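I have a structure I would like to understand better, so I am pasting it below and will then ask my questions one at a time.
Complex shown without one protein chain; remaining protein chains in place.
In order of appearance the chains are A, B and C, and numbering begins at 1 in each one.
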Amino acid sequence: MKYLYFPGCSLKGTGKAYEESLLAVFRALGVELKEIDDWNCCGATAYMSVDEAKSYALAGRNLAIAEREELDVIAPCSACYLGLNKAQKSLQDHPEIRARVTKALAAAGLEYHGKVKVRHPLDVLINDVGLDAIAKRIKSPLKGHKFAPYYGCQIVRPFASFDDQYDPKTMDKLLAAAGAENVTFPLKTRCCGGSLTGTVPEVGLRLAYIILKEAKKRGAEAVVTVCPLCQFNLDGYQDQIARKFEAVDMPVVYFTQVLGLAMGLSADELGLKRSIISADVVLAGR
Amino acid sequence: MPDKPKVAFYWCASCGGCEEAVVDLAEDILKVVEAVDIVLWPVAMDFKKADIAARPDKSVAVAFINGAIRTSEQEEWVHMLRRKAQVVVSFGACANSGGIPALANQFKKEDILKFVYEDCPGIDNPQKIRPQTSTVDEGRTLTLPVLHNMVRSLDQVIEVDYYLPGCPPTPKIIMSAVQAILAGKLPARGTVLSPDIALCEECKRKDSKPADLALAEFKRPHQVQIDPEKCLLAQGLVCMGPATRSGCEALCPSGNMPCTGCFGPTSRVKDQGAKFVSSVFSNIVPKEEKDIDAVLDGIPDPIGTFYRYGLSKCILRRKLN
Amino acid sequence: MADNNANKQQPNGLPRIGFYICHCGSNIAGTIDVADVAKYAAGLPGVVVSRDYKYMCSDPGQEMIAQDIREHKLERLVVAACSPNLHEETFRKAAAKGGLNSFFFQMVNIREHASWVHEDKKAATAKAKDLARAAVYRVRFHKALEKQQVPVDPNVLVVGGGIAGIHAALTLANAGKKVTLVERESTIGGHMAAFDKTFPTLDCAACILTPKMSAVKSHPNITLWTYSEVSKVEGYVGNYKVTVKRKPRYVIEDLCVGCMECIDACVFKEPKFADKFNQGLGKRKPVYIDFPQATPKVVMIDPETCIQFKTGKCKKSCAEACDRKAIDFDQKEEVKELQVGAIILATGFKTFDAKKEPHYGYGKYPGVFTALEIERLVNASGPTSGEVVLRDGKHPKAVGIIHCVGSRDEKTNKWCSRVCCMYSLKLAHLIKEHSGAEVYNFYIDIRAAGKAYEEFYDKLLSEGVHFIRGRVAEVTDWAMTPEEEGKLVLRVEDTLAGFVRRVPVDMVVLATGLEPQADAQEVRRRFNIGCGNEGFFQERHPKLAPVNTFTDGIFIAGACQSPKDIPDTVAQAGAAAAEALVLIDAGHVELEPNTSHVVEEECCGCKSCVPLCPYTAITFDEAKKKAVINEVICKGCGVCAAACPSGSIRQNLFEDEEIFSEIEGVLGK
Partner (left out) sequence: MSFEPKIVAFFCNWCTYTAADLAGVSRLKYAPNVRVIRVMCSGRVDPQFVMDAFAKGADGVLLGGCHPGDCHYAEGNYKTLRRMRMLNRMLKDMGIEDGRFRLEWISGAEGEKVKVTVNDMVAKVRALGPLDMPGKFKEWDKEIEELEAHVNSDAPTEVAHAR
């Protein structure tokens, strides 16, 4: 099994722990990830609201480079995953956008034929690797640990290609396979605050607080997420949340970190020491 | 002795089989010769064009013309015969509907010439010499007729009064036509002089045809051991009988070969190939496009199969290019 | 009106053709220059009269045509107006009135196919001319034809025993017709039998329905077959042959008197299995009856749960308890055949599956109910005897009713289900009455268009039921405040107040919309009728033929045609019955003479046509060795005419030369 890996900016920066744990878990599962050569910004965030075509051209360049390899692309960051898929769909459905992007790519000597499939690691783990294969690799199950599975908005909206839009379950299944217990968590896809934590903190912080608080109330020892922005908001703003609302003290980790632990990988190689709110509770018992 | 009616035979783009068919009348030919005066018959006697040109208009009672019209010479001859004859009978499949020569309407003239004079295996023509319509040799100009861009049936060039179908017409229908002409008992102009009903009517295998001919596969004659009694279509062979006019007494099916349609369609049908397709393919077994296509693949050359003798009379007339 | 007709002579032996073009007010004339088309048509070969007129289908329009036929000795008639599906018959009659055979007529559709669909006037006018020319060329070849009359079987089949089927069957039976009513469930009554009260009058559903149910059972003209399904329909208007499968209920219907002693005797002492009639909220035994007034009042055995069927080792106490020996474990499916002249389909609807909107938590939170479940809860004969309780037995203090679940939604069903607003109001009233709970309605719009409906809404407002305008975003058990703890919270944007509300309740009711039956597609194929895009049966005309279908003799009534409430359903059922009566009492039907025939002397007997006919109208005459078409059975598709390899089959009205001349006409100059 081999895939192209599109890290995006987060996994090289604030989401370093995601990259470390993702690569470690995939390596342990015998799945090869090859980083896309000379990738650039996925085109998400600010570009999209300033100039759609530029955003699609950025995404298009990544796709065009990836297309040469005839492999599926794994985009772990939710924003990248959505941005690339959105570009893919727009290029397919709108000839005028396709024409503009084709022109832009031609200037760089590239062409894109729309053949790349951009996928999320959850999709690949569940549908390609399979729960059975993963279950066989679980060496030290996370017995007695309770987590709140939190997916964020972007991997199921607007496209719900591999999971339910309202009640996604793929991560729940992985965590259960890792031996952990999932609390019933109705806020699975609720907003983490997004960029509002920085720009309009009175709104953004409240949104993040709601998620942390509810996870706590439902007895979770940590929130497990799939998105570097969610992780950053929920983990990094807890001191401000404590000042504004109350101290929640809730670790926020990536699903790959939890899965890695159950597979017997070390806290260090999974980046578990990088959390702002100590994730030691997740390590308890090992 | 009163003048016997004057009769002309002429050949255009044809194989000679139609001439042979006249000879095949056997002793009946003597009756014909006795009753008529043959003024033109290139295969048997030497007449010059000038002889015919010199005859008064309408002085020939009947002209039987076989072969398709492919060259300007043929074109000129048939116009002249039309002028000299009271009745023109289009004789045989080539004259009626283009016949085998009309299969050339699937190709461009240039492609045909190039193949025949350059690319055909066995050709040794390094200078790529092609026949010229006009050549000066020792001070004299030699000419050749022009090869037309397409093959036409006789009635696409001149008006035709009657048609004798077949490749070639059988002695029986020739004789009955001749007798009708001599007796002056001719049907309406434009009639095809054979029964206006399809071939199954006179096919010995007719009774063996099942009511539900649901075919799942088509085969070619060399691929099967043909049952000599059973309907050929029912054996998966493309037998054009249902879409072909009778009159030949089902010669080919009697000889264990499927009908290939040389008698052309009945008077109710404009396009024999299209109509045959409409009939046989409506009832093949599959329902899904890809399964249907798999059955159709059993007929690798639809045009050559369904228009073997009639491409000039296909509604579309020739391949576009 | 232009006069294009100054003493036109007919030079060439062509039939004398009259051409008429309709303005249809501005419907046609607004886009197509009708005077120009009429002028153009006047110059076409054979046309001796060409006129345009405001409304050709009006009496004066028809009279003008009839008069012209007489005066100008017209031999052919062409009318350019609307779709032949609408007025072909009208103008055929006009032709006949003028003394012309009705089939010397051709209609040109320049409204639906031109003026209504094109904006470019020049192009639309050019198209009208082309179509007119095609008809003029074609009509020359028309032949005089007569409609064939066939007798109509006076018996009627009604499919579906809900209120629509019941009403239709009774209407017909009261008119003296023999009716067979086929219902696939074990009892008639349909959805209405499950309801407690009906809006807006709040009369008890059972009180008004059960008398009609027993009337069906006892009516001498009605044969009632429940637990039965139509499996095959053959034939044509007036003469349908229907095959019905009667599924085994393992109880001999004629013997069972409905004493229910077998139920008491069942080896299961307590009811144990989910009771479908009560939406799974109650329990039943393997031998059961849906509800006390079930009609016919005959018990059933469910082989899925009965020990005798599962192991073969039950002591069969139910059979022992039956002194009439009505229980028959070996009962087999029966196949019956019926001959009927008309069929009424009243197959009803199903409700939207609430699990398809997972954010409303149905199946996840026990406090979420569908409206049908609440119908059973508020029903005095329901599983809780009318007590409104949650699944854990507790009484709700606050109830939220979410409207438009599976209606008016791009993601699920786009249509308005028409009844949910009103039944939500009814349930709000009943819940409040039965439990005293606060009731909140979350609605997009209140659609209360019906007699006394708006007044009912007013009444609810005055009763103190709350109304919040907005589509609920989600139902969640996530509490933000102490008051929300342990509650279900509805998050909704209150679009009147302009902010997001969180409303904590104990019980959520989902007002699920109405959908076509799951097997509506199969059923419509079986009966050879159409479905609209949304899957409800397609009526022949949305306004003028609402209970007819495109297949003559098959009528539709009730919610199988579109969502509708009980008054509309009953009205439509009456209409369908009336249409069936019109057909039957005429005694015969006239068949469109577009049948095909084999010209015997041209047929070579190749049999190519025989297997093509779906109605086995084509047979092979072994004596003559020719194909023969039975024109009574032929439905006029023309597939044989297209496929006859020697061109020896003709289809009336669609002969080869008619179509070839039409092709020439649309493309000609």
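Basically, a contact is a pair of C-beta atoms (placed from the backbone, for glycine too) under 8 Å apart; a residue touches a chain by one contact, two chains touch by 3 or more.
All figures in this text were calculated on a predicted structure; none of them were measured in a lab.
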item	value
Which displayed chains the unshown chain touches	B, C
Selected from B:L113, B:L251 or B:I303 as touching the chain missing from the view	B:I303
Sole residue of B:K31, B:R55, B:K114 or B:H148 that reaches the chain not shown, by the stated touch rule	B:H148
Residue among B:D37, B:E76, B:D207 or B:D227 that touches the chain left out of view	B:E76
Residue numbers in chain B that touch the chain omitted from display	53, 69, 71-73, 75-76, 79-80, 83, 106, 133-134, 143-146, 148-150, 152, 156-158, 269-271, 273-275, 277-278, 281-284, 286-287, 289, 292-293, 296, 299, 302-303, 306, 314-321
Residue numbers in chain C that touch the chain omitted from display	83-85, 109, 111-114, 116-120, 123-124, 126-127, 130-131, 134, 525, 528, 530-533, 538, 550-551, 594, 612, 614-615, 635-639, 641-643, 651, 654, 656, 659-660, 662-664, 666-668
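Keep in mind that, in the parts below, only the chains that are shown with their structure count from here on.
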item	value
Chain centre separation (chain A, chain B; CA means) in Å	75
Distance from chain C to chain A - Cα centre to Cα centre, in angstrom	49
Mean-CA-position distance for chain C and chain B (Å)	58
Set of chain A residues in contact with two or more other chains	none
Chain B - residues contacting chain C, complex	196-201, 206, 209-214, 241-243, 246, 265-270, 275-276, 278-280, 282-283
Touching residues (chain side chain C, partner chain B) in the complex	601-608, 610-612, 620, 625, 639, 642-648, 656, 660
Contacting residues of chain A [partner chain C, same complex]	164, 166-167, 184, 186-187, 210, 214, 217
